[in-house]
Structure formats: C-alpha cells, structure tokens
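My questions will all concern the structure given below.
Only a single protein chain was left out; the remaining protein chains are all shown in position.
Should a chain be cited, it is by its letter among A, B, C, D, E, F and G, assigned in written order, with residues numbered from 1 in that chain.
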Amino acid sequence: MTLDRLLDDFEAGQISREKLKQELLRQSFIETGNAKIDPLREWRTGGPEVVYCPGKTPDQVASIFDHLNRCNGRVLGTKAGQDHYEAVSRVAEARFDPVSGLLSIGAAPEKPAGRVAVVSAGTSDLPVAEEAAGTAEFLGSRVDRHFDCGVAGIHRLFSVMDDLGAASVIIAVAGMEGALPSVVGGLVRPPIVAVPTSVGYGANFQGLSALLTMMNSCAPGVGAVNIDNGFGAGYLAHKINMSALGKEDG
Amino acid sequence: MTLDRLLDDFEAGQISREKLKQELLRQSFIETGNAKIDPLREWRTGGPEVVYCPGKTPDQVASIFDHLNRCNGRVLGTKAGQDHYEAVSRVAEARFDPVSGLLSIGAAPEKPAGRVAVVSAGTSDLPVAEEAAGTAEFLGSRVDRHFDCGVAGIHRLFSVMDDLGAASVIIAVAGMEGALPSVVGGLVRPPIVAVPTSVGYGANFQGLSALLTMMNSCAPGVGAVNIDNGFGAGYLAHKINMSALGKEDG
Amino acid sequence: MTLDRLLDDFEAGQISREKLKQELLRQSFIETGNAKIDPLREWRTGGPEVVYCPGKTPDQVASIFDHLNRCNGRVLGTKAGQDHYEAVSRVAEARFDPVSGLLSIGAAPEKPAGRVAVVSAGTSDLPVAEEAAGTAEFLGSRVDRHFDCGVAGIHRLFSVMDDLGAASVIIAVAGMEGALPSVVGGLVRPPIVAVPTSVGYGANFQGLSALLTMMNSCAPGVGAVNIDNGFGAGYLAHKINMSALGKEDG
Amino acid sequence: MTLDRLLDDFEAGQISREKLKQELLRQSFIETGNAKIDPLREWRTGGPEVVYCPGKTPDQVASIFDHLNRCNGRVLGTKAGQDHYEAVSRVAEARFDPVSGLLSIGAAPEKPAGRVAVVSAGTSDLPVAEEAAGTAEFLGSRVDRHFDCGVAGIHRLFSVMDDLGAASVIIAVAGMEGALPSVVGGLVRPPIVAVPTSVGYGANFQGLSALLTMMNSCAPGVGAVNIDNGFGAGYLAHKINMSALGKEDG
Amino acid sequence: MTLDRLLDDFEAGQISREKLKQELLRQSFIETGNAKIDPLREWRTGGPEVVYCPGKTPDQVASIFDHLNRCNGRVLGTKAGQDHYEAVSRVAEARFDPVSGLLSIGAAPEKPAGRVAVVSAGTSDLPVAEEAAGTAEFLGSRVDRHFDCGVAGIHRLFSVMDDLGAASVIIAVAGMEGALPSVVGGLVRPPIVAVPTSVGYGANFQGLSALLTMMNSCAPGVGAVNIDNGFGAGYLAHKINMSALGKEDG
Amino acid sequence: MTLDRLLDDFEAGQISREKLKQELLRQSFIETGNAKIDPLREWRTGGPEVVYCPGKTPDQVASIFDHLNRCNGRVLGTKAGQDHYEAVSRVAEARFDPVSGLLSIGAAPEKPAGRVAVVSAGTSDLPVAEEAAGTAEFLGSRVDRHFDCGVAGIHRLFSVMDDLGAASVIIAVAGMEGALPSVVGGLVRPPIVAVPTSVGYGANFQGLSALLTMMNSCAPGVGAVNIDNGFGAGYLAHKINMSALGKEDG
Amino acid sequence: MTLDRLLDDFEAGQISREKLKQELLRQSFIETGNAKIDPLREWRTGGPEVVYCPGKTPDQVASIFDHLNRCNGRVLGTKAGQDHYEAVSRVAEARFDPVSGLLSIGAAPEKPAGRVAVVSAGTSDLPVAEEAAGTAEFLGSRVDRHFDCGVAGIHRLFSVMDDLGAASVIIAVAGMEGALPSVVGGLVRPPIVAVPTSVGYGANFQGLSALLTMMNSCAPGVGAVNIDNGFGAGYLAHKINMSALGKEDG
Partner (left out) sequence: MTLDRLLDDFEAGQISREKLKQELLRQSFIETGNAKIDPLREWRTGGPEVVYCPGKTPDQVASIFDHLNRCNGRVLGTKAGQDHYEAVSRVAEARFDPVSGLLSIGAAPEKPAGRVAVVSAGTSDLPVAEEAAGTAEFLGSRVDRHFDCGVAGIHRLFSVMDDLGAASVIIAVAGMEGALPSVVGGLVRPPIVAVPTSVGYGANFQGLSALLTMMNSCAPGVGAVNIDNGFGAGYLAHKINMSALGKEDG
C-alpha cells in the first residue's frame, strides 16, 4: 500500500487515526537486513529515496525496489546494469534505459510541470546528459534536450540560447575542459547546474579537469555536482524548478 | 547616466531611438585600457558584473567601480582589502565589511524579495558565510543567518531546521570535513548551495577535503561552488530565489 | 604442535625447559623460502599474524596457513578469493565468506568477550563492514551490526544510537562523503574507529573523499584506518575492546 | 553556574525539578551571535566542547571561553596564539603553553586515572606531541612522555618499549616518513593512535607522506588522526583509556 | 664585443679566421664560477639565453647580464625584482617593467617583424600577459594587446576576433577556469599558445585548474606553456611568428 | 554535396546566390539528434571537425562520418577501434591504422606542403607518434619520422638533429620522464610541440610525469598538448606549418 | 658478431683498423625502422641497453633482442610476458622467469663479483624483489636474497642484519607504508637502494605511499628508484657494487 493510498484511506475514514500513526511509524524505515529503506523521504525532503545500484547485487536491488514500490508506487534506480533490470523485472514491471543506466518502476506524474533545459557539450557526454534529463522527468519536470553544443563550435550553442534563457534552470553537461557552463553563465539568466563528465583522457584525470573548471567558473550563477553525476543534477534542477513554480514537489 | 535612467529618458521621449541604440552599443563594453567593463551584463544575465579585487591595484579597482557606477548606479566588489576601500572611497561613497571583504556602492533594492537561508558550521567559517549573505542581500534577496550549526553538536542544527525548510534556497557553508550540506539535504526540501571553506589544517588541504565531501554528498539536491566562494553561493542562491519568485531579477 | 600445546606439555612436565626454549627460539620465525612466518606475534602484540592474500599465489597462501595452523591452531586471511579458499581447503578445513573475503581456519574463542558495534552508511559498504565485523569476531569480540544508517536519512542512525552508545568501541564504515563518523562522534561516548570505503565514483577518487572527511572530523574521538580496510578496523577495535575489559587478548 | 553545581543543587533540594529542566533546556546551547556554545557536550559524548582557535578573533575566543567556563568550570582551547591567551586572561585566570598552543581554564580532575604513553619520533615533533599529551592530561588521563625515539636510531625506541607495552593506549607522533607507529605496532599490545606531523620538507608535502604511511601501516592495531592533530589524538586516547578503565569519563 | 661585431670584423677582414675560431670557441660558454653563460645560444636555437632571476642574488644576475651584454649587446631577464634591477643598472643602462617583471638591456631590433596577438581573460592576468607581450617584442615581433576579454562577457571577445584571426599566432592568457583558448580555438585560424595563470583561489590550486583546462581543450590547435609562464609563451610565439615569416630569427 | 562542389556549382552559375546562401546557412550545423555536425569549421578555423571516437557507438561514428563526408568529401576520426572502422566502412571506403587508431575517408590533399618533423623517444611511444604524424599528413603537411631517439642514448638524437633543425615545426613525443623536448629545444631553431605519453609505470602516473616535465622545460620554445594527444600535436603543428608557408590551410 | 668478438679479431689481426672503425661507426646505433638499437651503450655507460617490453609487440621485442644479441652476445628484457618470451625464443635460446618478468639471452659473466643484498618486506613484494635480484645477477653481481623481513615483525629483519651489513650495497624492497629502508638505514653501513612497490590498496595509491616514505627517510644513505622498478634498483646496485670493487663493469 502506497503512502498516498494510506492517506486516501484515512481521508475516506477507512482507517483510524491510530492506525495511520502506526503505519507511519512503522514505515519510518523498513529493515530488510542489509538495508534500511526510507519510504517517507519524499515527504520529508520533497524527493524520493533513489537507489544507487553499483556495488549492490541484483537481488539486493530488487528487494529494495520491491519495498519502495509497495510504499510509494514508483521507484528510480541509477547506474544500473542489465542484471539489475532483469532482477527488478521479476518483482514489477520496470523500464530500463541502457544509455543512462536509469531503471524505474511506475508512471511519471500526470502533469509534468516546469521546465529544465539540459545542454551538453559532446556526443560522448550523452549517457550523463540522459541520466540528468531522465531523472528530472521521473521526478516531474518537463525537460528540453540540447546535445552536442560544445564551445569548439560555439554557434551551435548560440542557436539554442533563446531556449536556454527561457528555462527555469539549466543543466550544463561537459567533459574534457568543461567550459560550457562558464560560457552559458555569461549569456543567460537562469541558475545553472554544472555536471563535469569523465569524457576525455590523459590530463583529464577521469573528469578532474572538467570539475575544476566548473568550480572556478568566472561566470557566477553556477553550482556543480559530482563527476558523471547526471542523477544529482537532475534532482537538484527539479528542486529548483519546483521552487520556481512555488509549489511542493511530487 | 545609468541604464535605467537612459531607458526612463527614452520612455519619456527625451532621447530618440537612434540615440538609445547608440548609447547601448557604446555601452556594450567600456574600454579602460586594462579592463573591458560590461555594464549590460545585468540585462543579459540577470546579475551585474561584480569586481573580483585580488590581483588588481587599488587604482584599477577604483576606476572599474567608477565606470560601473556611472552606468548602473551600484557596484559590488569581493575579497577587497582596506586599500581597495580607500581608493574607491575617493570616487564615491562606499561601504566596506572587513569580515567578508565585500565592498559596495549604492543602495540595496528597495523591496528585498524572497528568502535565502545561510547556515554555517563553525565560527571560523564566518567570513565566507557573511560574503554569501552580503552578496545575496546586495542583489535583492532577504537573508536569514544561522551560524555555528556544525554536525559535531547536531541539536544546534535541528533547532534551526524549520527555518531552513521554509526558505526558497539554502546556502550551507562548512570547512573541515564539510558534512553539513549532506545532513541538511537529508532533512529539508529546498535546493542547497554548498560552500566548502578552507577552515582546517593538515589533510584539509586548504579546503579540498570539504570540497570533495560536497561533491560526494549522499543526499541529493546539493550543488557546490568553489572553496571559500561565498560570493558565488550568494549569487547562485539569489538566482534560484528570483526564479522561485517567478520574477525577473534586479 | 601449537604454542598452547607446547606450553601445556611444559606445564605437564612432558618437555624440559631447555626443549621449550629451543622450540620457542626455533619458532621465532619459520623460514619457508618466500615467507618468514611469525607465529609468536600473538604473544608479542596480542594479535596473531594475519595473512594478506592479494598478490600471493594460492599455493603460497596455503603454505602460510598450514604453518600458522600448526603453531596456533587457527589462522585468518583477508581479501581472499575463491582460489585461495580452495588451496587452503586442501590443507585444513576452512571457512570462506565471499562477501568480506575473510578466509579462516579454527574455531572462535569459546567465550567471546566485550562488545564492538559496527555501523555502516550504505548497503554498498557491506563487504567492508562485514570484514570489520568478521575480523573482530575471529579475534574474540562480540559484534553488533547496524547497516545502512547513512546520514541522508539520519533518523535511521538515531534509531540505533542507544546501541552504539552502549558499546566499548564503535566501527563506523562509510563511502561517498563519509560523514557518518563525524555525526556519530558528536552524539555518543565510545571511541570510534572510522573506515572510509571506496564506494562512490567521480570525485570520490576511490575513497580519497571519505578518507579526507574522516581525517578532518570536527567531532573528536575518531581514528581512521586505510580505505576499505575493514580488517584493520576490526583488529584495532578488538584491541580497544580488550583494553576496555582489562584483560589480555586471545 | 556549572552543570555539576546545578546538579548538586538539585540533589540538595535547592532547586526544583522544573527549574533544573529549564536550565538544562536553556543550556542545550547558548547563542552568542557568532557561536552556538554546546555546554552539555561532555554529558552527551564524554568529552567537553574544545575551542579551535585559528580563524577566530581573540574577542570571539574570549567570549566562548567565558560562556563555557560559566557552565563547566573548565575550558580547553587548541592552536591558540599569544593574542588569544591575553584576551582570555581578561575573563578568567588561564594557562597557556606556547609550545603546544594549548590554552586552558580550570584545574585538571583531581585524581587523574589511567595511562597514556606518548612517543614521538623527533625533537621537531615536540609541539604536536605536547598538544596530545596536554589534551589527555586536561581530560583526566595520566600521561608518560617518550620523545625523540625515531626509527633512525631504533635502540632509543627499544629503551622505552616496556613502558609503551604497559600503557592502556599509545599515541605515536612522527613526521617525515612517519614509520614509528608501524614499528611500535609490531612490538607491543596496546592500541595505537598515530599522529602524522608536517615536520619535513619537499616530498613530505606538509605531512601527506607521514599520513599515507600511517594509513598503510603493515602492523595492524593503528588508527590515525589528522596531520598535526595532537589534540584529536589526546582526545581519542583519553576515550580509549577511560573505556579501558571501565568507567565514565570526566 | 658582441658576436655580430665579431663577424662584421671577420667579414671586413679585420680579424683572421683563426682569431674568429678562437673567439667562438672561447665563447662557447663563459665560466663565471656559479654560472656557465651560453652566448651562442641565439645562433644555435634562434633565441638568446634569457636570465631567470628568482633564486639568484642581485649580484649574480648583474654578473650574468654583464657577460651576456658584452657578447650579444642585449639581454633579457624575467620575473625580476627591484633589487635585481638596481644591481643590473650598475653595470649597464637597463629598463625594468615592475608589472611584468621584465628587465632588459639593449634596444629592440630595428624593424620589428610579424604579428603576435596577446589576448587575456581578466585584468588580474595583466602581469603574465605583459610578460608574454614584452618578451615577444624584445625578441623582435610586433605585438597587439587585447586585455580583459574573458568568456563571462563573450561579446568583448567577439569584438576583437577579427584582429585575432589576422595574427600569425595568438597568445591566450587566462586564470580561473581558463576557458579562453578553447573558445578562441573554435573561431579563428592561427595557432594558439595558451598560458594558464594562477589567478583565482580555492579549487584553482594555484593555476592547476586553468592548466588542466588548456591541456584538455576540445578545440585543437592549442599548445600550452607552464602556469604564469608569460615569457615562455612570448618566446614560442615569436618562434612561430618567425617561422611564418620564412626568415631566420634575430 | 561537398562545400567545394557547392562553390564550384555557384561559380559555374549552376546555382543562384540565394541558393548558395541557403545551403551555407543550412549547413552551419547539421542536427542528427545526438550530434550537431559542424561542416564549416574548416572554413572558419582552417581545420576540419575531427571525430573523437571513444565513448561513441560505432553507429554514431558512422553517422557523423557520413554527414561530414557529404559536406567535405573527407573525414578524420581519432582513437578509433576496429568496430568503428567496420561501421564506417559500411557508409564509405575508409582507411584504418590500428597502431595509431586513425580512421579516415578521402584522399590527402594532392600537393602536400611544408614539413613537420616528428621525433619520439622510444619504441613504445609509436602509437602516439604515428597519430601525430598521420594527423598532420591528413591535413596536408609533409612529415618526416624519427623514432626511438630518447635521451638515454643521446647520440641517436644527434644523428637526426640536422633534419630536425630544417623543419618548420617539430613534434617531440616522449613518455617516462619526457626530457626529449627540453634537450631538442636547447639545440635547434624550430618551434616545438611537445606530446607527453603515458608510457611508463609507477611514479609516471599515467603520463603526469612527462606532462610536468614538458610544462617546466628549461629550454623555451616548447608548447605542450595533452597526454597521448598525438592528434592535437599533429593539428597544431600543421597550423604552424601552414602559417610558416604564408598560406591558408586546406 | 659481438663487439668482444670484433675486438678479439682486431687484436688477432684478422680485421684491419679501418674495418674496425667502420664496424664501430655502423654499430653506433642500428636502425630497425621502429627502433634505434644502441649496442655500444655498455662500453659507454658500463651497462648494456636493456629492453623495456610493455607497449612493444612480441615481434618488436624479438627483433630488438636479435639485433642486440648479434652485437653483444647477451640481452636482458624486463616486465616481459609469455608472448614476448615465445617470440624471442624463435630467434635465440632464451630464459624467462614469469615471477619477475625477466627475459634473457646469454650466459651470466663467468665469475660473478661483488655482493648485493636484496631484502624485501613481504611475500607480495616477491616479483619486484626478484626483478632486482635477477637484474643484478645478469649484470654480474653476486646476490643474497632475504625476503619477508617487514617491520611488522622486526626480529625477522634483525636475524639477517649481519648479512645486510656485510654487503657492498643493499636493495630494500617494500610496499604498503614502505618503512623498511628507513629502519635498515639506521642500523647498517652500506648504501641502500630503496624500491617502493605498489603492493597494498586504498591510500597506498598504487605505491605512492611507499614512494613518499622512501623520499622522506629519516635515516640518510638511502636513494630511491621508481615504484615497482626492481630492474632499476638491480642496475644501480650493480653499478655501486662495481664501483666498490674498483673495477670496470662487464
């Protein structure tokens, strides 16, 4: 039974106040042995608990999905593999995007609200950009995608600048030298969430180069998340977007 | 003549469309020899050009303040010293906060709007926290300050959690291990701008420790700016705040 | 013949003082060609020689286990693989936990004494947390396990705080930003052994992020071991636990 | 009024239960504007709040000392300078050790209990070693000092090995290559708190060399604190020592 | 006697072939005790020996200037201080630019040839940009300066793009995130010498951020020199410029 | 239709000025969904868009090659694998060099002009050296190869010094300590493009050692590209070479 | 024909002085296309050219071995694999030690002279220690091996101290914290060549920890080679050994 269902039942008088309290208390976390699942996180922080799949066995992931699904009716996992997908599919109907590694159960909110623009520097940044876009969409934001707009051919970026300027928040994804957020930040109004990627080699040092660039942006209005952390960017952008809409998440 | 004044005059019919265009063109930047001042940045990006004072002589800073003041009527400088303050004071009436290093000309917008909560971990983080708070205030946000709320005495943090949850955006400032944004991020709804500081010693490596912590936050909804970059945090928070209010900046 | 057996025989008058001395001298180390085995280490330092398996061939590991087993009657190996297990199984009955990589011969001390609490941040930290717990158990401590208590849902941590406060020593295991030991250290009395793990990606830099966090803990009372070094944490915690019990180890 | 005095009064019937509760509540932290003082930390964690002086003005430090002194009757500050000492001296009688930078108010506990051995590698490590020793003494441990026992003349270390072996816990302080804890750890029983120092130059990288050595100790039973963090080592050692004595701190 | 004078004399028959050979041999280097001066370097490599002043005493610098001046008639020193200038002034008429730290003796080549464009990101980069410009001018290139053209206000850069495109070689100087060379490299034809500067703070890590950016430029046609190495950039640009002119240097 | 063909047709009167403008505008970039192809980059910057293959699927690479081939008639890809080659072969006749990873379509310019000398330190540096050489050749430079000339047997380097001195530009490729460019730079006139390689192990840190060496060259006239970036070196050298020839590229 | 054979023939009058000169000239290096073989290196530096096998194809290695064998009659390769061995075996009778990766052709010098002691810390350091020992033996030194003498059981080290003290030079091999050379250096007279290994994990950072330790040894008389560079240590030790014997190498 999901929490919404629980509350519906309470409003409909089908369960007592005492029963509701007990259920809420019981659900404050669910002990599964290896994991303590946190189903009320969405009530508390405006965003659900999301499952980081690497380092977890397929069975562990499937068990966590199953528990969260029973509470919330929808679940998101990140950086999942085909084996995680198959295990989760045995407990519920799931969707899996092998490019971004996003694995999910449940429908998106019916009326996606707000607007997040995702702009990326190169085609090789696609998996991270898609992880950002898919996460924001799962959470309920509308997302516009503008890929392969790196500064080496800056007119490609200018061609989408009006769309970027009209968004509530921009996610800028770039590897190699990671200059994209600085350039965008000097040109448009919305706040920018910068995502360094590990695309590159040599003195890129697995994304350190792009990360430092984004930390040192000469254009203000830029905040960065971890290297390759498309999920974190999508999540933060959705929070900003919801804040911009003056409404509670979810 | 400030840009607002220029446009007032145009609306009042006191200058022609051709004159306006010429002025705008002329003002697209102002060449001063060592600097190209960008007075229209606020129109373009929603935030004014702000003067980074280190590495500039007092005379250079004063000259840039003077030019920007003529265009915009108000100017902000960061990480300024007493010598910068004295030089600027010779060209206009200026305010200087030696704790944060903020140096400014001009009044704050009349009706500060929106709400930014600044929470910091320790008393030694005060200069950076004040730089963040002062920047957001200069730009037009209302700011609540909650200092010395580090996780070593986490009940201090809990005592301000309701205030944090009610803000449009939170700025979390911490040195040493920098765990504050992660803990806050797991408890409240607003998006969080994390600022690592260089407070600490040894394996702190001048703030690297706190920076990496904020990059790796297990609680999503957190974006980070550069070490000790209170200005950048205040600027980004103001942008998010303005976005949340559904209005144009400034 | 184990050392205990040797001393039993001496006490029983079955071997002479001269014979005992010779044996002890001979056993001060055992030359096996590639290794110099140190069977008296437990007498000297209160903890046995433990075999670090990576970089050793299965045959080398089996030979060292065989020699230590003859002296001490029980042996522990760390970060072992299935191939090490199979080779050791050919010389003695062995136990192997593929999650933690612990490989052992011999029974645990009959009356486990003292109490070590192992608390970990996430499910992906399980292998390291189990290595810590299993090591302390092998050495003779009683161990309580509290897994998946990361600060992103801090009420999960609070739910086990009383148990943590009642332990002689706490082992806190965390990857990503590694904030767990700081938060625990601000709330309870026991000394804390912190274990950074390499769980995470990007600016985690294979555990460097968590390591630096633990080095810079704003809550004192925390000492750290190497990244992913569950064994070292379990060993140190057992030493503290034994010290707390006012008795000699083993 | 200190907390002990408060409780004495309550036991003596001089204040009511309601009054006691109010006082405790009020004291849960004391807001001083720039700082939130945490006087009950010692009750909660077994160790008092200790004031990290760098980055705080002398007036800020004096104010915090004053508040903590009123509550607890004794206060410790670390890495203080002469100016901090002078400011604190204006609010209470204080002691200052310029070698270690320890600044304190109030007498040590009457009957120091337990035994911490501090062993250091070289004369240049003295300030950090003294910070460790002085902290443990302030908290109530008895401390034996063994300085200049570095491994370059290992017989110096052997001359004190019996004393080290008899302690409840050893603090090993070393700069340069920092090998001291590894060597000690292979020879004696007590748990070891390792403190890397920044003594050295070149590839020492301000203590990184010694820190990494202590992280990678081939002898187990070693936990490390931050570079130059004598305070943290003394604090952790005191906690282990108290645990060894089977009694509550303070 | 300079080398040119020596050869003039030889061509004029005023010295013999044997005398010339002896002189050349003698001049292959000049031993001054602490230094081996290399007056023929310009013949060999197309650029003169240039004196790196830091770490040398004023007397050492003056002595080296004196010897090189006798051979070549002109000398350049870098990163010099006022004290170096005063010492050199005692042996010859010298020029000193305190902004760039360039110290020189002798006139520039009469007919400066070729064209180097120096473009810098911010006013704080001025000392390095001037070091680059002054070096190229000393060596004989014509130099155009375009300062404060950083990407945060990219229209400032576009305003000088035609001038940049018309140069034989571009020197792009930038600190903070150092994105300038990438953006320029995507827009114009000339080869680019990129100079990272240490302008910035925090995660700038004394110029590492800008250096890595320039190493990872997504726009090809960019080669980088050391952080703050304006001299090296000016030298390399002059070599490319001379190569472009199809003539021998100097 | 390639751009040359387009212009031929325009000159021949077969298409109108309006049609030409439309085509150029349309070709300013070509949106393929995941990529924005930039066919006019060669007109703008003197060098074509080159495809960085890692992180792109074979189908993505083939699609980009196909589009660029239709515009320009020739395409270059770097660090390609056998699978990229096979996919591209299905859309056009392609050449692939498995040593350097260069994958190309189309003939080299008919009359290769200018002269680039590639000198490498060791046989293991061959793949990077060939990438540099092959790139410069593809772009239209004549290339001389001098491999295995490392400074450990410096007479091997001296044997090719005359050839190096006669080039317009030198590419110096070296791993391990990367001293080759410094030594060459002290001996000959042409500008030097230095390429660090990741050849080596241990404290080589995947090429960092050679990179830092080249950044700190005591011989000026050296600019560096990224570790293993033979492509970037070949591209920059070609630009310098073209500049030296006083002609437009391509 | 080897060089010794060549000189024998010349001494025996079987070839003329002119023929000898020609041969020497021709052999100054041998161009094989991808490699410039340096057969006279042993004459010049007292040690032969040794083939670093990683990054070279089996055919390249075999070709270089073949050429060097023709000149010198014996060849050594390092870090070779089974595939290199098989390729070389097709051109000459070769020996291969899979533990150390040493691959060689030709007999050791008949009367090995001098004495090198190799002492290593742990069994996992065996491959590097054997590479050092095997290299010194190939070059003509007598080698004593003392393995698994790490400082965690320091009596194992003391048991071999007399042997170490009697050597001309000591090679000390250690991973993890790498303290072995410091301890040895404080106890015996011979110069020490220290070899850090990459044995360990976590904050070992692939041998960086041990490298820094050896750089910062508080006991002087220690020089270090690269991480895992057993070859370099064996080579340097042989040079010191030869120098100690007052004779020319080889």
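We take it that contacts are C-beta pairs under 8 Å (C-beta built on N, C-alpha and C of every residue); 3 or more make two chains touch, one makes a residue touch a chain.
For clarity, every value in this text was computed on a predicted model and none was experimentally measured.
A.B. asks: Quick one: say which of E:Glu49, E:Glu130 or E:Asp148 touches the chain that got left out.
C.D. replies: E:Glu49
A.B. asks: Out of F:Gly77, F:Gly200 or F:Gly223, point to the residue that touches the absent chain in the complete complex.
C.D. replies: Candidates F:Gly77, F:Gly200 or F:Gly223; residue touching the omitted chain: F:Gly200.
A.B. asks: Decide which residue listed in G:Thr45, G:Ser89 or G:Ser159 touches the omitted chain of the complex.
C.D. replies: G:Thr45
A.B. asks: Residue by residue, what part of chain F touches the chain that was omitted?
C.D. replies: For chain F, the residues touching the absent chain are 121-122, 150-154, 176-179, 182-183, 185-187, 200, 202-205, 208-210, 212-219.
A.B. asks: If you put the missing chain back, which residues of chain E would it touch?
C.D. replies: Against the left-out chain, chain E lists 28-29, 33-36, 38, 41, 49, 52, 54-56, 60, 64, 79, 196, 198, 206-208, 211, 226-229.
A.B. asks: May I ask you to list the residues on chain G that touch the chain which is not drawn?
C.D. replies: 41, 44-47, 50, 168-169, 185-191, 193-194, 211, 215-217, 219-227, 231-233, 235-236, 239-240, 243-246, 248-249
The rule we apply is simple: only the chains that are shown with their structure count from here on.
A.B. asks: Looking only at C-beta pairs in contact, point me to the busier pair out of B-E and A-E.
C.D. replies: Greater number of contacting C-beta pairs: A-E.
A.B. asks: Distance between chain D and chain E based on Cα centroids, please, to the nearest Å.
C.D. replies: Taking the mean C-alpha position of each chain, the two centres sit 54 Å apart.
A.B. asks: Using the average of all C-alpha atoms in each chain as its centre, how far is it in Å between chain B and chain D?
C.D. replies: That gives a centre separation of 38 Å.
A.B. asks: Where in chain G do residues touch two or more of the other chains?
C.D. replies: 122, 152-153, 202-204, 208
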